[in-house]
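Not every chain is included here, but those present sit where they belong.
In this document, chain identifiers A and B correspond to the written order of the chains, with residue numbering beginning at 1 in each.
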Amino acid sequence: MTKLRRVVLDVLKTHEPKLTDLALEICALEGIDGVNITVHEIDKSTESVKITVEGYDLDYDVIKDVIETMNGVIHSIDEVAAGTKIVDEVKTPQDR
Amino acid sequence: MTKLRRVVLDVLKTHEPKLTDLALEICALEGIDGVNITVHEIDKSTESVKITVEGYDLDYDVIKDVIETMNGVIHSIDEVAAGTKIVDEVKTPQDR
């Protein structure tokens, strides 16, 4: 199954709309099982968050649209997983 | 299922009412499976606590009302999860 299963996004957003609304909006999309949004830094008018989306058939461009519609900018894609099973990153001696 | 499943809140509260009463009050709400309250700092008249609420259909505004009724102020939402499954934050090399 050549489907996208997980994307981890580094996103800068304004304080509004709230995290709860952004999470509900993303997980209303097709092919999504769940979304986690974690706050990493809070500034005066913006916050830096990490968004982890998991599902059985993610569409990156649609997710990106929703985030931008809700005043967010994707700084980078930090991790992706695709396939019939979600493979996690394997730690190697180079990472230690 | 586009339901809110977890919120993690950074809250400042007065010492009264007690943590046990606040926890019982929150988990009496609709759609909640459980709540955890952990103390992070204690000052003379206030304490800084982290409140983790998990359930099958959380309503952020109602949770916020209960906390404020019981002398608490939400400083920030630190994490939210939504969907048919609760997705945890994935650690990436950027976090290490």
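As a working rule, a residue touches a chain if its C-beta (ideal position, glycine included) is under 8 Å from a C-beta of that chain, and two chains touch if they have at least 3 such contacts.
Computed from a predicted model, the values in this text were never measured in an experiment.
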Q. Assuming the 2 chains shown are copies of one sequence, what number of copies does the full assembly in this structure comprise?
A. 7
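In the analysis below, only the chains that are shown with their structure count from here on.
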Q) In whole angstrom, what separates the CA-based centres of chain A and chain B? A) 22
Q) Which of the residues in chain B end up touching chain A in this complex? A) 1-5, 7, 60, 76-90, 92-94
Q: In the complex, go through chain A and note every residue touching chain B.
A: 6, 8, 10, 18-20, 23-24, 26-28, 32-39, 42, 50, 52-54, 78-79, 89, 95
